[in-house]
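FYI, not all chains are in this one, though none of them got moved.
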Amino acid sequence: MRPSGRNLSELRPISIETGVTKHAEGSCLIKMGDTHVLCTATIEDRPPSFLKGTGLGWVTAEYGMLPRATNTRNRREAATGKQGGRTVEIQRLIGRALRAGVDRVALGERQIVVDCDVIQADGGTRCASITGGWVALRLAVNKLMKAGVCTSDPLLDHVAAISCGIYAGQPVCDLDYAEDSEAGTDGNFIMTGAGKLIEVQMSAEGATFSRGQMNELLDLAEAGVAELVKAQKAATE
Amino acid sequence: MRPSGRNLSELRPISIETGVTKHAEGSCLIKMGDTHVLCTATIEDRPPSFLKGTGLGWVTAEYGMLPRATNTRNRREAATGKQGGRTVEIQRLIGRALRAGVDRVALGERQIVVDCDVIQADGGTRCASITGGWVALRLAVNKLMKAGVCTSDPLLDHVAAISCGIYAGQPVCDLDYAEDSEAGTDGNFIMTGAGKLIEVQMSAEGATFSRGQMNELLDLAEAGVAELVKAQKAATE
Amino acid sequence: MRPSGRNLSELRPISIETGVTKHAEGSCLIKMGDTHVLCTATIEDRPPSFLKGTGLGWVTAEYGMLPRATNTRNRREAATGKQGGRTVEIQRLIGRALRAGVDRVALGERQIVVDCDVIQADGGTRCASITGGWVALRLAVNKLMKAGVCTSDPLLDHVAAISCGIYAGQPVCDLDYAEDSEAGTDGNFIMTGAGKLIEVQMSAEGATFSRGQMNELLDLAEAGVAELVKAQKAATE
């Protein structure tokens, strides 16, 4: 039995509210249950310096967490003087994931920065950031296309992510914090709308897992991502 | 004529929504027009080290701004490796302001950290942070009193703040960004519920002002703060 | 009775010695009683990058304190790896204050950096820095005018600053450390030679004050600044 009473394959309630800040070119507040992430996309006319003159664009991401997004207060990274290892790891993951769905030639020599800031955390913040980050990116790209800056669509497909893991001996989908902190094995699965894999990160802190278990989690992830993609469509179309 | 069409003494629409995050001991989302600040109060059992053994409590504040809270994206302070001068100045101001309304003996040897994070900025973020920060503090202190940890109320009075300035030659109250960026003279006025002054910061970037103008702004500020205090009462009682 | 035996409105002995370092374009050692600040002005041919091509000049300030300027040794900021919040706040204040007296068109596209380094501290270091900083600035600008680089005087008026506060229930002028550390309410008042206000910063750490008290302090400040301006004139004419 899951702490939330959900079925093994049941996601938390998904809500994606778009246009939540007046300044950003694209934005949404994504809620996966009690995990709330504010995602904004900023269009910058200039690409990063390593792409000058290549004709290619770039999508990058930054991740942050408000100090009291968690049960006990975390020290503000701006005050500690650097982004922690976990933050760096997550924002690199988000950036790679989103780029996998981007036609960088069609985007042209510009950069889109996706900021994912966790307002409230209850597990799965990096997955919610990817799923919500894609929505913010989609909305910003829509502006580029409407303005005629991009003529063919730079977004090749949806990108969404879900965590699955072995909780109390059973494979479960979309872990919340209570499950995540107990699960020996869990993974983040990033996929496209067409069901192709972009990134798989399975890890067993202080434990191991078999290929059979891995396949069970992949089955759950495929179904979960399909639901997320539906929610992305509802929010952006 | 003000850009927003407001009267000289008219505040922007005020909204204070409490209980907006499930983890913090006190929280609110304060909106002064398009300026939105998320305020949380965290109770820490231990006071800062310089107060150990004194019997006195402490209230401190931290301030942050999401990268795309503004019209053009600001670099994340966690990424630049330090809090900028403006951030440091503002969070010191918020902390001093809130402490002016606190009976530190009644609070006892503990610390309350008030985090003010600007979700969307349109001028007056430091004042909104103080006004909203007090609400979060009030709610956290209510928990201490309900739990019997504090027996007499550590909060002596309301604390709220408003900015006023000379815009297009006329004294106006609660400047938005369009006004703030044009005003030669402006000030932040922090007051108690009883109308006493806690802090006055008047400044004229590249200009000067007279005592007469100063008094006009103080008149506006007194009326403005009275309205804010009403909104604080509505939100917390 | 004030600890120093001074009258309520009496300033400490003022001394402004100019030309104290052979390298700087302008310099002075200002002494307000036991508070000693070395002020130097450096002319830089290039303005800060945000002013390139605008025809406007810039005046900025930096503030420092020798480790043993105070009663107990302070850790060197260069060793701690960053300027503390207090330092940042003060040097921003000095810069804003001095710029209020500058005609940035007449200055032309160049920058003057005013360094204020506290050799010995006994309260009121930021006010002494402004008053002495203006003298260093005046001397550096004199060189620009003598060399014909500036044809009309870029300095519009004197800028000087004084602190006043409520000590032992009474309004007093030019607080020394013994008074400053006891005063519930105090303020820094920055004014021009013509008696106009540039910046007012009144603050009550853990207390409040009334408009009546505020006016008493302003009266003291006006008289005090007038004396400082006289000393600036004696030093620079």
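Going in written order, the chains are labelled A, B and C, and every chain counts its residues from 1.
One rule holds for everything that comes next: a residue touches a chain if its C-beta (ideal position, glycine included) is under 8 Å from a C-beta of that chain, and two chains touch if they have at least 3 such contacts.
Nothing here was measured: the structure is a model prediction, and the numbers come from that model.
Copy number for the full complex in this structure file, with 3 chains shown: 6.
Basically, only the chains that are shown with their structure count from here on.
Viewed as a contact network, the protein chains form an open path, each link joining two chains that touch. One simple way to say how far apart two chains are is to compare their mean CA positions; for chain A and chain C this gives 51 Å. One simple way to say how far apart two chains are is to compare their mean CA positions; for chain B and chain C this gives 28 Å. Chain A and chain B have Cα centroids separated by 33 Å.
Residue positions of chain B touching 2 or more other chains: 82. Contacts from chain B toward chain A in the complex involve residues 21-24, 27, 34, 38, 40, 42, 44, 62, 64, 66-71, 73, 76-79, 81-83, 87, 113, 115, 117, 119-120. Residues 82, 85, 88-89, 92, 96, 99-100, 102, 104, 187, 192, 196-211, 214, 218 of chain B are the ones that touch chain C when the two sit in their complex.
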